[in-house]
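And then chain A:
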Amino acid sequence: MPAGLFWFLAALSILAALGVVLQRNPVHCLLALVLTLLAIAVLFIGQDAIVVGFLQAIVYAGAVMVLFLFVIWLLNLPVESGPTGHLALKLFGTLAVAALLAELAVFLVPSRLQLKFSSAHAAGYGSIDALSQTLFSEYLIAFEVTSVLLLVAVIGAVALARRTTQAELQERKEASARVEKAA
Partner candidate 1 sequence: MSGGILTALIFFPLLGAAFVLMLSDERATWNSAFIFSLVPLAISFYLFAAFDPHEAGYQFVEQYQWIPQFGISYHLGIDGISLLLVLLTTILISLSLLYSGGGDIDHRPREFCFFLLVLETGLLGALLAVDLFLFYVFWEVMLIPMYFLIGIWGHGRKIYAAVKFVLFTMVGSLLMLVAILYLVAAAKHAFGRLSFDLPLLYQVPLTQTEARWMFAAFALAFAIKVPMWPVHTWLPDAHTEAPTAGSVILAGIMLKMGTYGFLRFAIPLFPAVAVEAVPLFLALAVIGIIYGALVAMTQPDLKRLVAYSSVSHLGFVMLGIFALNPQGIDGAIYQMLNHGVSTGALFLLVGMLYLRRHTREISEFGGLWKSVPIYAGLFMFVMLSSAGLPGLNGFVGEFLIMLGTYLRSWPAAAFAVSGIVLGALYLLWTYERVMFGPVTHAVNQTIRDLNLREIAVMTPLIALMLFMGLYPAPLISRMQPSVERMLAGVRIEQVRLEQKSHQQAGGIARRDTEKQADSPFSARAALRAARESFNGTDRWSAQPYSGDRPLIETASAK
Partner candidate 2 sequence: MNPFNLAAINFAWLPILPLITVGIGAIVVLLAGVRLDDEESEGLGWLSLAALAVAFVLTLGIVGQTGVAFAGALAVDSFSAFFELVILIAAAFTILMSLDYAGENHLAGAEYYSLVLFSALGMMLMASAGDLIVIFLGLETMSIAVYVLAGLRRRDPRSNEAAIKYFLLGAFSTGFLLYGIALIYGATGTIKFEAIRAALTQPMMSNPMLLLGLAMLLVGFAFKVAAVPFHMWTPDVYEGAPTPITGFMAVGVKLGAFAGFVRIFLVNFGPVSMHWSQALWVLAVLTMTAGNVIAVVQTNIKRMLAYSAIAHAGYILVGMTAAGPEAGSAVLYYLLAYAFTNLGAFAIVVALERRGSVGDLIADYRGLSSRSPALAGAMALFLLSLTGIPPLAGFMGKFYIFAAALHQGYTGLVVIAVLNSVVAAYYYISVIVAMYMEEGGIDTGRLARKPALVAAIGLAAIATVLIGIYPAPYMSAAANAFNSASGEQAMRAASLNP
């Protein structure tokens, strides 16, 4: 990966990431996030992680983010109305984040960043062949688990978002009454 490209992508991804954090409109945030993901996808590909890079672009930046978009529209979210009531958190949060970044920076200077070993990329490194070979041998169990994980996610999503039953409506009434009373 040429250094120039890296710097460009690095700057882009950081700017886009800042965009996620700083913009008020959730849709704009989402777009910035997609931009970040794409920049990172290119960074992946630049490091011979071709399959993963494309997956990142297609599945992550594509499918997953669309899910977000649906939800934003579904909820019809308003633009965040300024930094109300959160100033202290914003200030101290930023300070803490800066502190963390400073700490990490100390760890990540080149002299401290020594790998155990470092080898040249074998032929086909990052290809779908190599990836699936590893995936289905050494990571067979993990791979199977992801299927379970996705199943769990589906069940969970359905369980939470399915139609409200009559009994639940009743319960909801009771609950809100109780909340009011508590308030």
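To be clear about the criterion, contacts are C-beta pairs under 8 Å (C-beta built on N, C-alpha and C of every residue); 3 or more make two chains touch, one makes a residue touch a chain; residues count from 1.
Regarding candidate selection, all candidates are chains of the complex that A comes from, given by their letters.
Since the structure is predicted, the reported quantities are computational estimates derived from the model, not experimental observations.
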| item | value |
| --- | --- |
| Of 1 or 2, the one touching chain A somewhere in this complex | 2 |
| Contacting residues of chain A [partner candidate 2, same complex] | 104, 107, 112-117, 132-133, 136-142, 145-146, 148-149, 151-153, 155-160, 162, 164-165, 167-169, 171-172, 174-176, 178-179 |
